[in-house]
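For this depiction, one protein chain was excluded, whereas all remaining protein chains were kept in their positions.
Let's look at subunit A:
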């Protein structure tokens, strides 16, 4: 049976892993490669690295760390941030990343999704979406350039429409980051994820809001997501991955068991 995935997310800035609260006030957590290795050993099913400065700084970012991660870890990983072209994506994949995730550049140039699908295949094309629940009009709205507060802007897209659009264009997976919840550890946005799940026929990863083990149980049981992404609860040691998985298994949620030589 296909297991649900637990995915630690490492925000990367200038080659260091950082974490902010609601996209602000980033603090340095540590070096990328040892943290990646540590998470792979701790039972993570997959890792995501978001270069949070890349899209908003309009500069060429040194991505040699991708290759260093690929050398040491034996689980899949995805790289996001600053991938604006098929060539950018190719460089990251050649360095050993399994998937590339695009967010703002897909909003600026949606054809990029089709191009990535055609050249590298659907399986490696992940679309990251930063979605904000606007309580004034009861709408989910897509934002871009969220890595830099001064450049963050609302787009013309409603989240559900954008989800449909990226699927039609060949996305292989969606990471939905619910901005209202990000970093505050009050639980995933179940209502929004359920609404997205209803129209999403490709793997869907929940992001934003994980603070305690029951939050993971809720998001898998209620929103039927394929994976749950979290950062600070893992970085700060609030949740132990083995303990999290044991609890989820006891709740009837399929989790990968550790390999035991037969």
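Assorted remarks:
As a convention for this text, contacts are C-beta pairs under 8 Å (C-beta built on N, C-alpha and C of every residue); 3 or more make two chains touch, one makes a residue touch a chain; residues count from 1.
Here is the rule we go by: contacts and distances are computed from a predicted model.
Considering only "Imidazole glycerol phosphate synthase subunit HisH", "Cytochrome c biogenesis protein", "Thiosulfate oxidation carrier protein SoxY" or "Aspartyl/glutamyl-tRNA(Asn/Gln) amidotransferase subunit B", the record for the omitted chain gives "Imidazole glycerol phosphate synthase subunit HisH", by its UniProt protein name. Which of A:15, A:96 or A:187 touches the hidden chain is settled by the complete complex: it is A:96.
The chain that is not drawn here is touched, among residues A:15, A:110 or A:203, by A:203.
Residue in contact with the omitted chain (choice from A:81, A:172 or A:211): A:172.
Of the candidate positions A:70, A:83, A:102 or A:196, contact with the hidden chain is made by A:70.
In the complete complex, the residue from A:48, A:102, A:124 or A:196 that touches the missing chain is A:124.
Although one chain is not displayed, its contacts with subunit A can still be listed: residues 1-5, 40, 45-46, 67, 70-72, 74-76, 90, 93-96, 98, 119-124, 172-173, 200-204, 226-227, 256-262.
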